[in-house]
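One chain of protein is taken out of this complex; the other chains stay put.
Coming up: chain A.
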Amino acid sequence: MSAAVSPAPRKGLSFRQPSVIPGFGLTLGFTISYFSLIILIPLIALAIRSAGLGPEGFWKAATDARVLGALRVSFVTALIAAGINVVFGTLIAWVLVRYRFPGRRIFDAIIDLPFALPTAVAGIALTAIYAPSGAIGAIFAPIGWRIAYTPVGIVIAMIFIGLPFVVRTIQPILEEVSNEVEEASATLGASRFQTITKVILPSLTPAILTGFALAFARGVGEYGSIIFIAGNIPFVSEIAPLLIYIRLQEFNYVGASVIATVMLLISFAMLFAINLIQAWSRRRYGYGH
């Protein structure tokens, strides 16, 4: 008779739960290596490059007046554009989800075009239209409103490229908010307007935040379309990505990486904050139930 020695329970990593879903080790390993190669290592290289200046040098380069001006232009215009996109993107998503009209499918497909169009093409097209001699620019020129070659032009370009992000994040959630909830609101005596403001919009909040974050991030990083329409006047309509490019042209690689690092930090902080708000509201309202 042999005493069966039961193997002592293996002490594995504590976060690893027994599960029927296979390949945890493999997939996590792959994810981390992939993530490192594509995202983490380049970003760290960027940070190391700019850290070469030392804290004081970094601070000096980062607080240079022209750099601050460019950062301000980039972030303020991206915030405005994302804000506008959220309003009209929600409206477009609403129309696409709730109504059936001829040409809806085509309209739906056109929404994605800014994803596919080379941004330089978009920039040139927008400039041609919004320049004082262009079709729309000519309407505003007589009353002294200039659109192209001002920050307004930057906002328009950012709206153009950011719109699909908002529409595509809100659309599926809006489809999920059932007709029954709207009907329930109506049977309780709420007017159409009250149903929209008190029932539908609040339940879309997490999706709207996601759309805002995506459109904002896209706007901050955009380069191709903006340089054509912006006019690129330092302190007025020069965006940070353009300034990075200018620094590179001057062979000032460290200067370029400092601006990039600052952009990265600000973007990360803002996106992280938005993510937190989102996680909080998702948990509370229990989406995915």
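Keep this in mind: a residue touches a chain if its C-beta (ideal position, glycine included) is under 8 Å from a C-beta of that chain, and two chains touch if they have at least 3 such contacts; residues count from 1.
Please note the rule applied: contacts and distances are computed from a predicted model.
Peer 1: Which of the following is the UniProt-recorded protein name of the chain this complex doesn't show: "5'-nucleotidase C-terminal domain-containing protein", "Probable glycine dehydrogenase (decarboxylating) subunit 1", "ATP synthase subunit a" or "Sulfate ABC transporter ATP-binding protein"?
Peer 2: Cross-referencing UniProt, the chain left out corresponds to "Sulfate ABC transporter ATP-binding protein".
Peer 1: Check each of A:23, A:102 or A:189 against the chain that is not shown and name the one that touches it.
Peer 2: Going through A:23, A:102 or A:189 one by one, A:189 is the residue touching the chain not shown.
Peer 1: Among A:139, A:181 or A:236, which one touches the chain that has been omitted from the display?
Peer 2: Reading the full complex, the residue touching the unseen chain is A:181.
Peer 1: List every residue of chain A that touches the chain not included in the displayed model.
Peer 2: Those residues of chain A that touch the unshown chain are 178, 180-181, 183-191, 194, 198-199, 202-203, 205, 281, 284-286, 289.
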